[in-house]
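Structure first, commentary second.
A single protein chain has been omitted from the complex, and every remaining protein chain is retained in its original position.
Labels run A and B following the written order; every chain starts at residue 1.
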Amino acid sequence: MTTEAIAEPRYSSETAIKVRGVQKRFGDKHAVEDVSFDIADGELLVLVGPSGCGKTTTLRMLAGLEPVSDGQIQFGDRVVNEIRPRDRRIAMVFQDYAIFPHLTVFENIAYGLRSRREARKVVKDKVTEAAQTFRIDHLLTRKPRQLSGGERQRVALSRAMVRDAALYLYDEPLSNLDAQLRHQAREDILTLHKNKHRPTVYVTHDQSEAMALGDRIAVMADGRIQQIGTGSDLYERPVSEFVAFFIGTPSINLFDMEIQADGDGAVMVGSGLRLRVHPSMTAAARAHVGQRVRMGVRPEDLHVPRMAPFEVTEENTLHGIVTLIEPTASGCTVYLSTAEGQDFVATFTVRLPNSYLDQEIPLGIDLSKVHLFDADTGASLLKGDIDAVSR
Amino acid sequence: MARIDIDHVVKHYVDDRIVQTNTGRPALDDVSLQVADGETISIVGSSGCGKSTLLKVVAGIEDPDQGRVRYDGVDVTGVRPQERGVGMVFQDYALYPSMKGKGNLAYYFDVHDSSKEEAEQRVRETAERMGVGFDLLLGQVPTTLSGGEQQRVAIARCIVRDPPLFLMDEPICNLDAKLREQTRVEIRKLLRKFKITTLYVTHDQQEAIFMGDRIVVMRDGRIEQVGTFDDLYYTPASRFVATFIGSPPISVLPAAVTDGRLQLAGASWDLPSPVRAAVPDGPVDLAIRPEGWRLDEADGLAVSVRHIERLPTERAAFAYGTVAGRNVTVILPVDHPERDQLTATPDLDRAYFFEPDGERPLHTPGVLELF
Partner (left out) sequence: MLFPRVGRKQPMLRIAWWAVVAFLCLGIALHLFPFYFMLVSSFKSGEEVLAFPPTFWPQDPSFAGWKLVFQIVQGSAGQLLDAPLWLFFWNSVQITFWVLVIGIPITSMAAYANSKLQRGPMARWSFLFFIGTLMMPAALTLIPNFLLTRNFPFALPNAPNIPGTDTAFPTFPIWDTHWAVIFPICFQAFNFLLFKGFFDTIPDSVIQAARVDGGSEFNIFRRIVLPMSVPVYAVTIWTAFSLAWDQFLWPLVVLQTPERMPMSVELYLLMERIVQSGGTSAEAAAAEAEVMQDMLGGGLSWNGLMVLAILQSLPVFIAFIVCREYLLRGIRLRGLK
């Protein structure tokens, strides 16, 4: 046996990672149907979606833990479909941290290096440095069971830190942490990411985590990517009702409407409302006159009339009975329901007193910011300028 | 419907090991709490703070070592959980895996000598109250249900018998973020509708704020503070509560007061008069929430920014930076340009003051007058 380190494979890193038409079938069930995306060097891509959408399966295929049923995964210009995990040069942080309980913190962090037969000195230096970065250098001789959840998570990050991987993968690393530790942990992950500046894939079901971390975000549902883009792309220009609903908390409010022509303009009628279509959308709306649509209004775009940044008239007002008021640091979130019994939510930057509970209040809709979706397919009607789902 | 009194409860856990490794600290250390009829109380704290133990003591699953628990003034300490009639929802739903949804609901009636017809009728009524599509869940074995569906069955299992008291132990923390958001609204509405006294345990402060009429903050087996969101947020009883409530967390900076001026990292400001009265000269810890900073003023502090987190969904960005070696978080407009340096001034009307390295607050801002 030589004492030299076993060379890890080198990949050309022009476009670091390419995923092309990847599918995964379990029996006759499609867990992932046709997923394609690129990750540039130093980019952090977040895969986000509800449970069972195929995001974790996609991650596991990237890691090589799960064979690919169809399609190609390329690292640089090399197809890695048939390369086993240990030869792929990846580092992964697991949801339960996957720390070896019988090894000390030091040995846990050193494991990846030891299994590649790095020199003793190199191992020690790298482990110490990583431990210092994540503030666990005083814990190196402890066993994992003596650590708190946050400390275990930092051990897992250190373990990724000592590696020189071509791709870094995170599988919901924050979901087992208390809320107060998450902000710090997010920052630690970004520290690691900036330090390595390698392609990174991060899986989560929490859209706010995705928004906070991702350079780009891929929203997945039913084994497909619905939309890829930056946080503001997804928020301001969702391609479908699903994306609009998934991104943003509280979720977007949806109303069933019908578009009608009205002189030069257009109006939306339905759910007990008659709203004038904003001039910027009139052209798009008039192409769908007579059609049933779903109007999406974000809770932030509902305003108390007196404080609205626009003139509130009969044609942009929504009436609702207050059912719950949730105080927040910046104001409050109000849960209402219309006379027809449809529930909706509004967020205010002021505090609504509890005396408004069960009262009816008028709210102004910022019609320049509403979204319109096809009632059947859920596709966005207004934003013709959005690129089709980015590949 | 019941009023609950928890009276100086102490609970030690017996260590499972043969050799006693007594850690000494009780799981519950002299906890007292009064819950009014029909009120929802959330109990929040980090893991291991004793919040679940408190719930178990109220349910009767655990016996307290000292202290009393009363339902409507009746002492129930030592009464077996079987005879208390409370409803409890568990974190892992704890459905009976061998029974279908319906069997899960009907088990209570099975063991209480109720007639088949009565059980049938109550299950049917509850299914109606639980809303659309619930009937379908009744015919299925728990394994085939999703997390959200299991949780609905678990709640229905409690509602079916009109419990005087509802105990919920992190009922939605195993759900997806999006589903969690919807489910908590559903639960809150159900609780408002049935007006059942409820204790709701969670580790998520936002959930606690949302669910509870009042919120209990626990730490190391003790209650730190009981109050509404405004009480906890604007007048925290301790440094712990101040750092626990609020997301991103409050930033704490060591400062000093001399002659009514606050000295911090080379800059100084006049203290507003209510603060001056409460804070003596000498060292003090200044705590500022992310929204408690004013930007780009002449007498501001230089904040070196590590990174800026943009959240278009919240129409805000958070700058994580450092002042005088301490981490601070500053809220920015979402379109604020990317920068390595910020100039930020602490808004002393909205600042919190703590005794240096102590828990006790010297001054808290109180609820801001908006109107």
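Note that a contact is a pair of C-beta atoms (placed from the backbone, for glycine too) under 8 Å apart; a residue touches a chain by one contact, two chains touch by 3 or more.
Predicted model only: the values in this text are computed from it and were never measured.
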**Study point:** Among B:Lys51, B:Lys102 or B:Arg157, the residue in touch with the chain that has been omitted
**Key:** B:Arg157
Point to revise | Which of B:Glu83, B:Glu117, B:Asp296 or B:Asp357 contacts the chain that the document leaves out | key: B:Glu83
Practice item. Check the options A:Pro50, A:Gly64 or A:Pro144 and report the residue that touches the missing chain. Key: A:Gly64
Review point. Given the full complex, what residues of subunit A touch the hidden partner chain?
Key: 64-67, 81-87
Exercise for review: With the missing chain put back, which residues of subunit B would touch it? List them for me.
Suggested key: 14-18, 20, 56, 59-61, 80-88, 90-92, 94-99, 107-108, 110-112, 141-143, 157, 169
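In this text, only the chains that are shown with their structure count from here on.
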**Study point:** Distance between the centres, which are taken as Cα means, of subunit B and subunit A, whole angstrom
**Key:** 25
Review point. What residues of subunit B sit close enough to touch subunit A in their complex?
Key: 46-47, 146-147, 176-179, 181-182, 185, 188-189, 192, 203-206, 209-210, 228-230, 233, 243-244, 246-249, 289, 291, 306-307, 309-316, 320, 329, 370
Check your understanding: subunit B touches which residues of subunit A in the complex?
Key -> 50-51, 149, 178-180, 183, 186-187, 190, 194, 205-209, 211-212, 231-232, 235-236, 246-251, 300, 323-324, 326-330, 335, 343, 350-351
